[in-house]
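Every protein chain except one is present and positioned as in the full complex.
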Amino acid sequence: MNHKEGHPEFLAHHFAEPEQQHESAKFGMWVFLLTEILLFGGLFLAYTVFRSWNPDMFYNAHLALDRTLGAVNTVVLITSSLTMALAIRSIQLNRKKHSMYFLIATLVFAAVFLVIKYFEYSHKIHLGQLPGKYYTYTGIEGNNPHIFFGIYFAMTGLHGVHVIAGMIIISWILIRASRNHFSHEYYTPMEMTGLYWHLVDLIWIFLFPLFYLIG
Amino acid sequence: MVELVPEHKHHALPLRVYLGVAGALMVLTVITVAVSYVDFGGWNVVVALLIAGFKASLVALYFMHLLYDNKLYMFIFLSAVAFLVILIVFTMFDTVQRGRLDEIKDKPIKQQAEIYEKLKTDSLDVEHEGDSGH
Partner (left out) sequence: MNTIESPNYMNAKKGILSWLFTLDHKRIGILYLIGIMAAFALGGILAMLIRMELIHPGQDIMDADTYNQVFTLHGAVMIFLFIIPSIPAALGNFFLPIMIGARDVAFPKLNLASWWIFIGGSLFAVFSMYAGAVDTGWTFYTPYSTKTGTAVISMTLGVFILGFSSIFTGLNFIVTIHKLRAPGLTWYKLPLFVWGLYATAIIQVLATPVLGMTLILLILERVFQIGIFDPAMGGDPVLFQHFFWFYSHPAVYIMILPGMGIISELISVFAHKKIFGYKAIAYSSLAIAFISFLVWGHHMFVSGQSEIAAMIFSFLTFLVGIPSGIKVFNWLTTLYKGSITFETPMLYALSFLFLFTIGGLTGIFLGALATDVHLHDTYFVVAHFHYVMVGGTVMAFMGGLHYWWPKMFGRMYNEKWAKFAALLIFVGFNITFFTQFILGSQGMPRRYYNYLDQYQPLHAFSSYGSWILGLGFLIAFIYLFYAAFKGRPAGRNPWGALTFEWETPSPPPTENFDKDPVLRHEPYDYDKVLVERTYPEK
């Protein structure tokens, strides 16, 4: 990669100037988010089909979920989204220290979300409210309540994997920020991470009412 | 390659925008939990999805800057939603409509048969009075 004279260090050789590189990255990120939405979309389809076939079973089964924990997790994730947005705002204003504090806060809220999720999961595993052949619970009326838990675990599990992936990426961004890689002139990776993290939040905004608040 | 832009166009939004949006999201979360205790029958899911859609729009428009960015990104985002809707709606054409033909398929045949039987009976009545046919 031979950079031409006057090119900033972060500018790759095949771009003419930073604005083009930044816009390309953002464009690519949005296309990636589109693929994420359609990846989850498959599970939303499964949810819709089986709920339309078994409305009563879905209602009975959803009572096994803890609304309070679900609502708390929603608040936690929204807060983490706020801190992520503020981290980017801080770096736009070149307040590097603030930006790092907000990133750390985002990581903490993400961890809280996972801890709460862990307690919910272990409670269900303990009761045998599990997918498919592992379903041993007997307290729910209706046809095949294991399907509700199959879809519940698939969707929240995939979402949880995205939270973990997001934490890894945010940690990496935090390390780069601590090495002074970012400034108000160049913060593209942080902005892309923010977009990803907001999408994770956005998906949870739909998962919460669909699983915890059925009728 | 686009024209050279000497200065960056990225400007930070005021803090109150972020705090206001987060506050609105919290309030909407409380509302959606509250209305879930009210029984609207089949409309509960509609209300829940409307509120969720509103919250998601806030996140996308403000936190993800869709309101301020190139409208192309908004288009990408909306097309993801649109194709998701296609996936679900077209599959539902099948899953909620199965077996409908079984309900109706023998109806016209029965009607035809009744007319035929009736004609036959009538003509028999004329030829052999008192004989009610088969």
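Order of writing sets the labels: A and B. Residues in every chain begin at 1.
Keep in mind that, in the parts below, a residue touches a chain if its C-beta (ideal position, glycine included) is under 8 Å from a C-beta of that chain, and two chains touch if they have at least 3 such contacts.
Note that the structure is predicted; figures quoted are calculated from it, not measured.
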{"item": "Contact residue for the chain not shown (choose from A:Phe27, A:Tyr59 or A:Tyr137)", "value": "A:Phe27"}
{"item": "Identified contact with the non-displayed chain, of B:Arg16, B:Lys71 or B:Arg98", "value": "B:Arg98"}
{"item": "Residues belonging to subunit A that touch the chain removed from view", "value": "12-15, 20, 23-24, 27-28, 31-32, 34-36, 38-43, 45-46, 49-50, 54, 131-134, 143-144, 146-147, 150-151, 154"}
{"item": "Chain not shown, touching residues in subunit B", "value": "1-2, 72, 79-80, 83, 86-87, 90-91, 93-101"}
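Convention: only the chains that are shown with their structure count from here on.
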{"item": "Centroid distance [mean C-alpha coordinates] between subunit B and subunit A, Å", "value": "25"}
{"item": "Residues of subunit A that touch subunit B when the two form their complex", "value": "16-20, 23, 26-27, 30-31, 33-34, 37-38, 41-42, 44-45, 48-49, 52-53, 67, 71, 74-75, 78-79, 81-82, 84-86, 89, 92-93, 184-185, 194-195, 198-199, 201-202, 205-206, 208-210, 213-215"}
{"item": "Interface residues, subunit B side, partner subunit A - complex", "value": "1-2, 4-5, 8-13, 15, 18-19, 21-22, 25-26, 29, 32-33, 36, 39, 44-45, 48-49, 51-52, 55-56, 59-60, 62-64, 69-70, 72-73, 76-77, 79-81, 83-84, 87-88, 91-92, 95-96"}
